[in-house]
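Removed: one protein chain of the complex. Kept in place: all other protein chains.
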Amino acid sequence: MSGNTFGTIFRITTWGESHGRAVGVVVDGCPAGMALAAEDIQKELDRRRPGQSRASTQRKEEDRAEIISGIFEGRTTGTPISIVVWNKDADSSAYELLRDRPRPGHADYAYQMKYGLRDHRGGGRASARETVGRVAAGAIAKKLLHGTGIEVVAYVAELGEIRAEIDSSDLLELRARAESNPVRCPDPAAAERMMERLDSVRAEGDSLGGIVVITAEGVPPGLGEPVFDKLDADLAKALMSIGAVKTVEIGAGRECAGMRGSQMNDPISMSADKIDFVSNNAGGILGGISTGQAIVCRIAVKPTPSIAKPQQTVDLASGEAAVIEIKGRHDPAIPPRIVPVAESMVALVLADHLLRQRAARL
Amino acid sequence: MSGNTFGTIFRITTWGESHGRAVGVVVDGCPAGMALAAEDIQKELDRRRPGQSRASTQRKEEDRAEIISGIFEGRTTGTPISIVVWNKDADSSAYELLRDRPRPGHADYAYQMKYGLRDHRGGGRASARETVGRVAAGAIAKKLLHGTGIEVVAYVAELGEIRAEIDSSDLLELRARAESNPVRCPDPAAAERMMERLDSVRAEGDSLGGIVVITAEGVPPGLGEPVFDKLDADLAKALMSIGAVKTVEIGAGRECAGMRGSQMNDPISMSADKIDFVSNNAGGILGGISTGQAIVCRIAVKPTPSIAKPQQTVDLASGEAAVIEIKGRHDPAIPPRIVPVAESMVALVLADHLLRQRAARL
Amino acid sequence: MSGNTFGTIFRITTWGESHGRAVGVVVDGCPAGMALAAEDIQKELDRRRPGQSRASTQRKEEDRAEIISGIFEGRTTGTPISIVVWNKDADSSAYELLRDRPRPGHADYAYQMKYGLRDHRGGGRASARETVGRVAAGAIAKKLLHGTGIEVVAYVAELGEIRAEIDSSDLLELRARAESNPVRCPDPAAAERMMERLDSVRAEGDSLGGIVVITAEGVPPGLGEPVFDKLDADLAKALMSIGAVKTVEIGAGRECAGMRGSQMNDPISMSADKIDFVSNNAGGILGGISTGQAIVCRIAVKPTPSIAKPQQTVDLASGEAAVIEIKGRHDPAIPPRIVPVAESMVALVLADHLLRQRAARL
Partner (left out) sequence: MSGNTFGTIFRITTWGESHGRAVGVVVDGCPAGMALAAEDIQKELDRRRPGQSRASTQRKEEDRAEIISGIFEGRTTGTPISIVVWNKDADSSAYELLRDRPRPGHADYAYQMKYGLRDHRGGGRASARETVGRVAAGAIAKKLLHGTGIEVVAYVAELGEIRAEIDSSDLLELRARAESNPVRCPDPAAAERMMERLDSVRAEGDSLGGIVVITAEGVPPGLGEPVFDKLDADLAKALMSIGAVKTVEIGAGRECAGMRGSQMNDPISMSADKIDFVSNNAGGILGGISTGQAIVCRIAVKPTPSIAKPQQTVDLASGEAAVIEIKGRHDPAIPPRIVPVAESMVALVLADHLLRQRAARL
């Protein structure tokens, strides 16, 4: 009810502040009997971790996942899996100035108005550090999905107005290519230009936005529930709940507004005795329910709000206009780091609906 | 859990099929003591009703809302408000052909795979008729919001690639203008061209997509919950759960991908001793929590999938390729009719978070 | 959230007031493909219906169940099943006196304090008529359970201090015997004495309490969730949520307080190559999870609060002491009529956990 729990059967609850003692997640509803080790989670946390390259913040966090419940002799027991990641490199001193000066583009002012007080250090609960819990839980969801033949892959398709050319439909190849460069773009030439632009923007004390595409393959038909808990509705919520995401598109997305029905509708065909679709404008979902085609989502990510340039704000204590320049360690662009988070959210939705679907028929 | 319930405190459950006996909704959690009459609901159902103009289907439904519980002497009692709308003009004969032939762009195939059987008549539960329940409940949410000074207004901003010029920031004026033409576009010149294009597309047996903008004014700061139940996340789910919606944007939306942080961030200022923002790229939401600015959402709506043109499909009974031409009565474009539905979904989210916020502080 | 919804996967939402236009229920999450007809529901509503005998109120309600959604060609479709029962014999005039005079033992005063207003006619939402929705939904749950070999049977074990001798362990025989007399007691001699006592108590303008036992057989081991959603915890909530129930006992229940561990523990044995238990003090549930033994619950039901004898109350309008004598049509004892309601609540819990259990293992 207070917004820190996600999912119905496969359900996670995250907790923790950027500069508190730790961040973590409780995963409830993972079926019993699945092999799970700390490395399964660490692998994904390492993908999320900052400080890896010039594309990301310089905060150094080891981010070691500790599983402290729910596993017995290497297998899930069906009981809650509690994961803790201790905060080690939190330096709050840089934030003292921000106590009374809400940063433009940040949650500061909104939290203050909501709760009447807030942990201003590093953004508190509204920090991107909160996504540690999502990624840790997402790693478990991914493992569950992988066991049924479902893969979820995200990559950066656009950064600072530079668009990638996607010349392959092999999802695992796209992932391998994307993971090979710091901006996580599967088009190496575009990636190179993106990195150059990032460097120049960082030098200006500014930041860039971009587009991330998330695709899930191997999803069986039938996932999603009618009316409100449609698969695309739950994906939209899951993705929009990630900080900095301002748009969620499914399949043809925004393009569909300019299309005719005869262009948009994906014709249905028989292919090798199986029902198939000639195109995938639907993004793998019709009436909110998966069709067996690839699920395709696209998110627009706003430029990092923490910029070094002077910005206009207000001092809450004095009630007077003020200027802030945000020092600290900040990604000049969020899309590369959002990739594992977005994959995690999509995986969590699919894992949940996979289990929900078990109750659909007699 | 099976997807027909929406909201946490202000919570609705809808039910009913297009060609079943009725459709309806149970609204639970509306505070006690609010004046409510059938006319409050009828007014919105009339806006949603088909058969009003050349922009919509010719199905004639009186769509009378009957409130059959939860009201006593003209006021809500705090107990569930049950609303029934009987189906009267349902003619299922035209659908017999579709029993074994899933329509491209429709939920038919997905439902069949999910449940192993389906009510194929008029799309069954996946029909747009399902939105009667949303609009009836939305009318109650709107009344609740209105009482606290919140208004929610939607209009068509683009149809068939024709874009409206929005030359006013007066929300109620925009609504009045939009409601004065069948395409619900506040730009009269654009509306005229949209209607012409609709006519020509209908004549071709085809359909058009478009864009709808939904704005809420008067929303106090502090609505929305951290992390997963962010206000924008819940809005994204609410809007994406409407059939035919393929994109949800908040504030600057897709545009943000090409912006710099220094452009995107809305500077914070003092205006007449009150904190204000110089711009509203955030769409009234930061960190998932309302800031007091107008909430701005934009949805892309796909072209009506039911088109008269022949389309390629498969006969599920014979397993062979088949062609269908969809006769029946269908809107050549969904955006004008989606306007009250989208307003309703936004109103339901706001009403729910307004009540949730009551528990936020000691 | 406002308390009118029950269950997680197999989930019901009831609505309606005693003297409103109708009462009803929406059943969401019933698996697709189950044969279901109005008669399945009517059969149980007829068991619940008043006006059948000297053991119950004289209110005459036909109580016809109308299924208005969720069924197609005689089978459930997986979408919500909406059921309406119209109120026909509601005479509110007798209640006018009660508008300002809360009845002792009734919800009147509590509702007034909660909501600031209330529908006083016939108890409004707090009337026993609300159980129509429970019984209609319970009929569907029972049918689902029956298909997997689970039967739920309740009977009156004690009424007005007269205790039945239960001399059979054949559940269906007990049901047949209980259903053959108006007090629903499987011991014919006790039943006869109970009816005599009821007559004399009614003549005095008073009422009686009693005990109802509910047993479920054929429940597979493994139902129930750890910690909070234990099967017995959910049964306790389900049964305590029925008006007039003041105690829920599982298995040995209250008796266990006086037992030794060596008496209470049910020894585990092998019987025909199957694990079995030598006794059933646990009532079929250990650690909150079913063991495969019969589930046994016992509820204490308070005497009908509506009595003809003069009672002391307060006039809310004048703030002065007042006396009321409740005329109207009232059961002199609730246990016989609570039997189908209690069965329904147990069936709803079991159906829900049966579906929940599908997600427990990989």
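Note that the chains are named A, B and C in the order they appear, and that numbering of residues resets to 1 at the start of each chain.
Following the convention adopted for this analysis, a residue touches a chain if its C-beta (ideal position, glycine included) is under 8 Å from a C-beta of that chain, and two chains touch if they have at least 3 such contacts.
Quantities reported herein were computed from a predicted structural model and do not represent experimental measurements.
Judged over the whole assembly, touch between the missing chain and the shown ones holds for A, B, C.
Checked against the hidden chain, the listed residues C:S92, C:T148 or C:S241 yield one contact partner: C:S241.
Considering B:I9, B:A136, B:V212 or B:M264, the position touching the chain not shown turns out to be B:I9 (whole complex). Within the entire complex, the positions of chain B that touch the omitted partner chain are 1, 8-9, 29, 31-34, 78-79, 147, 226, 355-356, 358-362.
Residues 1-6, 8-9, 14, 102, 104-111, 113-116, 125-126, 130, 158, 160-161, 201, 206-211, 221-230, 232-241, 243, 246-270, 273, 275, 278, 281-283, 285-292, 300-307, 309, 311-314, 319-321, 356-357, 359-361 are the ones on chain C that touch the missing chain. Contact between chain A and the absent chain runs through residues 1-5, 8-9, 11, 13-17, 20-24, 26, 28-29, 32-33, 66, 68-70, 72, 75, 77-82, 84, 114-119, 124-125.
We adopt the following convention: only the chains that are shown with their structure count from here on.
Between the Cα centres of chain A and chain C there is a gap of 46 Å. Contact of a single residue of chain B with at least two other chains is seen at positions 1-5, 8, 14, 114-116, 125.
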